[in-house]
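One protein chain is absent from this view; the other protein chains keep their places.
Note that the chains take the letters A, B, C and D in the order they are written out, and that residue 1 is the start of every chain.
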Amino acid sequence: MELFIQQVINGLSLGGIYALIALGYTMVYGIIELINFAHGDVYTMGSFFSIAIIGLLDASGQLHGLPLLLVLAVTLAGAMILCGIVGVLLERLAYRRLRNAPRLAPLITAIGASFILENIMQLWRGPSPIPFPSVVPNVTWHFGGVNLSSNEVLVVVMALALMAMLQIFIYNTRLGKAMRATAQDRDAAQLMGININMTIALTFFIGSALAGVGGFVSGIYYGSTWFYNGFEAGLKAFTAAVLGGIGNVAGAMLGGFVIGMVESLTAGFISDQWATVAVFLLLVLVLIFRPSGLLGEVLPDKV
Amino acid sequence: MAFFALKNVTKTFGGLVAVKEVSYEIQPGQIAAMIGPNGAGKSTAFNLVTGLYVPTSGEIEFDEQTIGGKKPDFVCKLGIARTFQNIRLFAFMTAVENVMAGRHVRMGAMLWDSLLHTPKQRAEERRVREKALELLRFVKLERHADDYAHNLPYGFQRRLEIARALASDPKLLLLDEPAAGMNPREKEDLMGLIRAIRDRGTTVFLIEHDMGLVMNISERIAVLDHGEKIAEGTPVEIRANPRVIEAYLGKSA
Amino acid sequence: MLNWKKYRPIDWALVAIAVFMPFLPLVDHNGGHINVLVNAGIYMMLAIGLNIVVGFAGLLDLGYAAFFAIGSYTYAMVASPQFGLHFSFWPMVLISAFVAALFGVILGAPTLRLRGDYLAIVTLGFGEIVPQTFLNLAKYTGGPNGISAIDQPKLFGYHFGLNPLPYYYLVLVLIAFSLIVANNLRTSRLGRAWMAIREDEIAAAHMGINTTTAKLAAFSLGASFSGLSGVVNASLLTLVSPDQFKFNVSITVLSMLVLGGMGSLPGVVVGSALLSILNFFILPQASNLAATVGLHIDFTSYRFMLYGIILVAVMLFKPEGLWGSEQRKAELKESGDIAKAENAEYEEMPRETV
Amino acid sequence: MAALLDLRQIDAFYGRIQALHGVSLRVDQGEIVALIGSNGAGKTTTLRVISGLLRPARGQVIYVGQDITRLSPDLIVGRRLIQSPEGRRIFARMTVLENLQLGAYTRTSVTEVAESLEEVFTLFPRLKERVNQKGGTLSGGEQQMLAIGRALMSKPELLLLDEPSLGLSPLLVQTIFSIIQDINKRGVTILLIEQNARQALQIAHRGYVLETGSITMEDTAANLLASEEVRAAYLGGNVKAS
Partner (left out) sequence: MSRRSLARFVALAAILSMFGTSAAVMPAQAADQVIKIGIDLPVSGADASDGIPTQNGAALAVDEANAHAPKGIKFAVDALDDAVGGVHNPQQGATNIRSLAADPAVMGVVGPFNSNVAAAEIPVSNESGLPLISPSNTNPTLTKTAKYRTAHPNEITYFRVCATDDVQGKAGAEFAKTLGLKKVYIIDDNETYGLGLANVFEKDFKEMGGAVLGHDHITANQQDFKALLTKVAATKPDAVYYGGTTSTGGGLVRQQMGAAGMDPAKVKYEGGDGISDAEFIKVAGDAANNSYYTVAAPNAAKSASAQAFINAYKAKYHSDIGAYSANGYVAAQVIIAAAEKAIKANGGKAPTRAQVLKNIQNTSGFKSIIGTFGFDKNGDTTSPVIALWTIKNGAQDFVHQINVSTK
C-alpha cells in the first residue's frame, strides 16, 4: 500500500510536468488546429535556458550571494520569456505562411522544426545528458513509509497554479476572449477588430512559456536534461492533451496527471520496459474510443 | 415499406434537438421538397438520410430497407445520391474525373485489377469515361470535361455536382439548395434540368429557399421550423396553410 | 496516352540515368559503393510505399518504419537459426509483404477514421511501440541482440551470399516492379478514390466510396512495400535488431517524399536518390573535406538538422517538392476558388453543442 | 457630400483566379447602398477587400479621405468600419453577452460600451432574454440579430451587411429589413449585400449591380427597381413578394 501511494506520488509529479507541456499543445491546437510537434523541444529548451541563466548568475559570482527565491524567480522568468520567444519565432517562421494550407503541410513543417530545434540544442550543449545545477535544496518529509519531497510538491503546485491562472486569463480577460474568438472563427474575430496575428502569437508565447516552466521544473526535479528529452515527453504530453480533450485547459491538466500515473504505475508494478508502450497504447485507445477526450466536446461534421 | 420515408426521425446534438419527430414520405417519380428557415433542420435531415449522422431515434426507409444510421457509401450504393449546399466538388480533379469518381460505386474493378491493370479494368475505365462524358453533355458541360473543377464558374460547379451525383445511377437524388445564388435565368434552366432528371426515372428530393422554384416544380412540400414539421402538402395547400404563413411566409405572402 | 512534347530534357536525363543504372557495376567495382546503392534502393522502395499512403491517399504515416520492422522480422524468424527454420527467400518476399500488409490492416482498421493529424500521431506511437515490443519480447526476437545469421537467397542454384551485386540487381528489379504497380494504382478506380478522399472525404463517402476500406487499402499496400524491402534488408545485413527501425527511419523516408514531391512517382525517385546521395556520399565527404582545412565539423551527426530544414523549407517555399505534379502544386498552393470563397458560409448554421 | 467610402478600380484574386475586375463604388454619409448580383459575382469578395480580409492586387480603398487599402482588418475595425459577415459567423461556443462584448473589442470606455449594450438590447429585446445562452443554441433569426447587434457594439460609422436575410423565413426577413432601416435612421451608413434584391432596393437609396466581378450598373434604388434589365435578372421569379 505504501508502495502504491509512493508510486501515485511519482505519477503525480511526472504528470505535473506532462500537464505543463500539454497546456501548450492544447492552446495551440485550440487556436490554429495544429499539432505543434516542436513543442516538446521548446520544453527541453526551457531546461537549457534555465541552466544557462543559472550559469550566468553563477559565473558573475552572484549565485551564492543572492537569495534563493530571487535566483529562482529570475531563472524561471528568463526561461519563460526565452521559450515564449522561441514559440513566437516558430509560429512566425514556420507556421504562419501555412495557416490556410492543407493540414498536413504545417504538421510536416512542425516535425521539421522539431528536428531543427533538437539539433540546435545538440550543437549548443552536445549530445550527452547535461546536469542541472542543484540550486534548490530538496527537503524530504516522511509519512510512515511514504516519502514526499519538496520537489514533488513544487511540480504539482506549479502545474495547478499555472492552470488556474490560465483558466482565469482565458475566460476573464479581454485578450483571453480574443483568443477564444480567434479559435472559433478567425475571420469573424478579425471583423471584431481582433489582431489575429498578434493573438495567435500570444497563444504561442503563453503556451511556450508554460513549456518553459515545465523545462525549469523538470530540471530541478530530475537534475539533468538532454537535447532529445522533448521527443518522448512531447509525445506523452500530446497524449495527455488528447486524453483530456484537446483545446481544453482543464482537460490537458487532467490528462497529464492520468498519463503520469499510468506510466509510473506500469513501471512500478508491471515493468519499466512496458511503460512507454502502455502510454502509447492508451493514446491509441483514447483516439479510437473517445477521440474528443475526457472533457472534450463532441462536434458534428459540418456539411 | 415505402419507397422512401422518414419515420418519426429525431436527431439531437448534445442537448439540442435539431430534428424532432419528423415523418415524410416520398413516392417514386415525384419531385418533393422541404422548406424552412436556416437552422430549421433541413440539412440535418439530409445528412441523416445520407448517413453522415446517425438518427437519435426513428427510422428511415428506402427501397424496402431501413437505412437509418447506415454509412454514406452504403446509402449511395443503395441508390441515393446528393449534392451539397456549399458545393463539395473534388476541386483539383477535372470535371470528367469528378463524374468518374461519382461512378465509383457502380464499378467492379477489384484491388487486383487496380494493381495490374487487367483487361477487365481497362475496358471498364473506357466505359466509365464515356458514361461520364455523356453525363457532362446532359448538364451541358461537355466543353469543360478536362478543366479542373475549381476553375469552373459557380453555376457550372452546381451543374457538375449534379452530374457527379447522377453518375451513380441513383433512384433518389437529394439536391441541397440547388438554386442558391442563381439568377432567374439560371433558375429557369435548373428547373428544366430537375424535370429532365425526374423524366430519366430518378426521384428528386430538394431543399430550397427560393419559393418560386419550389412552388413551381414540387409535387409535395414539407415545411420545417425549429426542427419540427409544421405542414406537408401540395404547393397550393402549403401556400394556404395558416401555420406556414404565420411561422414562415409572413402576412404579405 | 503518351504526349512526347510534355517531356523536357531533364525528364530524359532521368530516364537515361535509370537506363544506365544496370550497367553501373561494370564501371564501379567497389563493393562498398554497390552496398550503399543497395541501401539507397531499399530506402527508395520504402519511399515508393510510403508515397502510396502519404502521397496518394493523403494519410500522414509517421510510423512507417514499424512495417519495415515487421517485414524484416518476419523473414528473420523463419530464415535463421533463431527457430532453426530456413524458409526459402523468394516466397518469403511475398509472405513478408503480406504479413506487413496484414499489420497495416490491424493498425489501420481502428485508427483510419481519425482525422489526419491525429492519425499521424497514432502512427508515430505505433512506430514507437513496435520496435519496443520486438525488444521486449526477447524470447522470440532475440531482444536487443536481434536475430542474426539470416539466410541469403538462392536463385537457380546461385547463392547470393554477402556479395552486394546480386542484391543490387534484385533491388533494381523490385524498384521497377514497385514503380509500375504504384503507377497502376494511381491511375485506377482505387487511385481515383484516394484522390477524392484527399480532396474531400465527406463528399467522397457520399459518392459511394467506402473511405475506410480505401484508406485501409492504401495503408496496407504501403505497408506491404516496406515488408518487401524489409526482407531484402534482413538478408543482406544478416541481422535484424530493434534499433534499426526507429523514428529516424520513418522521418528519413518522409523527408525523401517531401523533397521529391508527395504523390509524384518521379518525385519519389528523385527525392530518395538525392537524400541517399547526400547521406552516403556528400555528408561524409563534407566532413572529410572540412577536416582537410582543419575544420572539425561532423556533418553526419547533423543530418537530421538537414532533414528538418528540408521539411520546413520545402513545405514553405515549394510544397509540391522538386518534382511534384501540377495538380498537387495547385492543391497545396491555391487558397481556393471563387465559388467556395463566395459561398463559404452558405450553409445551415450547425447547431453545435456547447 | 463627401464620400464616406470610395473604392477605386479594385482588382482582386483568389490564387490565380481573378474575382474582381476594376470595381469602383462609393458610399456617402447617411446612405443605404445596396450591392446586388448573383452568387460568384464578387459581392462578398468586395466586402472582404473593404474590411481588409483580402488584399486587392490593384486599386484603392478610401475611407473618410484616407487610404485604408493596406491596413489590417483590426485597424480598419478601429476606424469604425464594421462588417457583419455572411452566414452570421457568431461565436457559437460563447454566450450572447460575450459575443456582444467582443463586438466592442476595440472600444475602451466602459460607460460607452454599457450604453451601446443598452441600445442593442432596446433594438433586440430577444437578445436580452438570452444574454447568458451560448450563441450556438440560438435560432437562425436570433443569431442574425446577435450578428447585427454585435456589429453595432463597435459603434459603427459605416456598417457592411452581408446577406442579413440569408436563410431566414420570409416573415423574419421583414423584421430584419425594418431594423436595418431603423439603424440607418440612427445615423449609421450602410452598405448592404443582398440576394433578396427587391427588398434590398426597397430600403436602399442607391444601388450597384455586380456581375462576374465587374460593376455593370449604378443608379438610385428607385431607378434600378424600375429597370427592365434588373427586373429580368434579379427580381424575376421572386414569388414570395407576389
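Following the convention adopted for this analysis, a contact is a pair of C-beta atoms (placed from the backbone, for glycine too) under 8 Å apart; a residue touches a chain by one contact, two chains touch by 3 or more.
All values derive from a computational prediction rather than experimental measurement.
Chemist: Out of all the chains shown, which come into contact with the hidden one?
Modeler: Within the full complex, the chain left out of view touches A, C.
Chemist: Decide which residue listed in A:36, A:114, A:203 or A:229 touches the omitted chain of the complex.
Modeler: Looking across A:36, A:114, A:203 or A:229, the contact with the absent chain belongs to A:229.
Chemist: Where the complex has a chain not shown, which of A:122, A:182, A:203 or A:239 is the residue touching it?
Modeler: Here the residue in touch with the unshown chain is A:122.
Chemist: Quick one: say which of C:146, C:166 or C:191 touches the chain that got left out.
Modeler: Touching the chain that is not displayed is residue C:146.
Chemist: Need a quick check: the contact residues on chain C for the chain that isn't drawn.
Modeler: Answer for chain C: residues 8, 10, 13-14, 17, 24, 27-33, 35-36, 39, 81, 132, 135-136, 138, 143-146, 148-149, 152, 161-164, 233, 237-239, 241, 243-244, 248, 270, 273-274, 277-278, 280-282, 284-285, 287, 298, 300-301, 303-304, 318, 322-323 touch the chain left out.
Chemist: Just the residue numbers, please: which parts of chain A touch the chain that's not shown?
Modeler: Residues 2-3, 6-7, 10-11, 13-14, 122, 127-131, 134, 138, 147, 149, 151, 218, 222-225, 228-229, 231-233, 263-269, 271-273, 275-276 of chain A touch the chain absent from view.
We take it that only the chains that are shown with their structure count from here on.
Chemist: Taking contacts as defined above, which has more of them, A-C or B-D?
Modeler: The greater number of contacts lies at A-C.
Chemist: Determine the centre-to-centre distance between chain B and chain D, using the mean Cα coordinates as centres, and give it in whole Å.
Modeler: 31
Chemist: Based only on mean CA positions, could you tell me how far chain C sits from chain D in angstrom?
Modeler: Between these chains, centre-to-centre, one finds 51 Å.
Chemist: Can you work out the whole-Å distance between the CA centroids of chain B and chain C?
Modeler: That pair's centroid distance is 40 Å.
Chemist: What are the residue numbers in chain D that touch two or more other chains?
Modeler: 17, 39-40, 85, 89, 92-93, 136-137, 140, 143, 166-167, in rising order.
Chemist: Could you pull out the residues of chain B that touch at least 2 other chains?
Modeler: Those would be 13-14, 16, 38-39, 43, 52, 84-85, 88, 151, 153-154, 180-181.
Chemist: Tell me, which parts of chain C touch chain B in their complex?
Modeler: Residues 181, 184-185, 187-193, 195-196, 199-200, 202-211, 217, 327, 330-331, 334, 336-340, 342-349, 351-354.
Chemist: Quick check: in the complex, which residue numbers of chain A touch chain C?
Modeler: Touch residues, chain A against chain C: 33-35, 94, 97-98, 100-109, 111-116, 118-120, 122-123, 127, 231, 235, 238-239, 242, 273-274, 276-277, 280-281, 283-284, 287-288, 291, 297-303.
Chemist: Over in the complex, which chain D residues touch chain A? Could you list them?
Modeler: 51-53, 72-74, 77-78, 82-85, 89-94, 98, 101-103, 105-106, 150-151, 154
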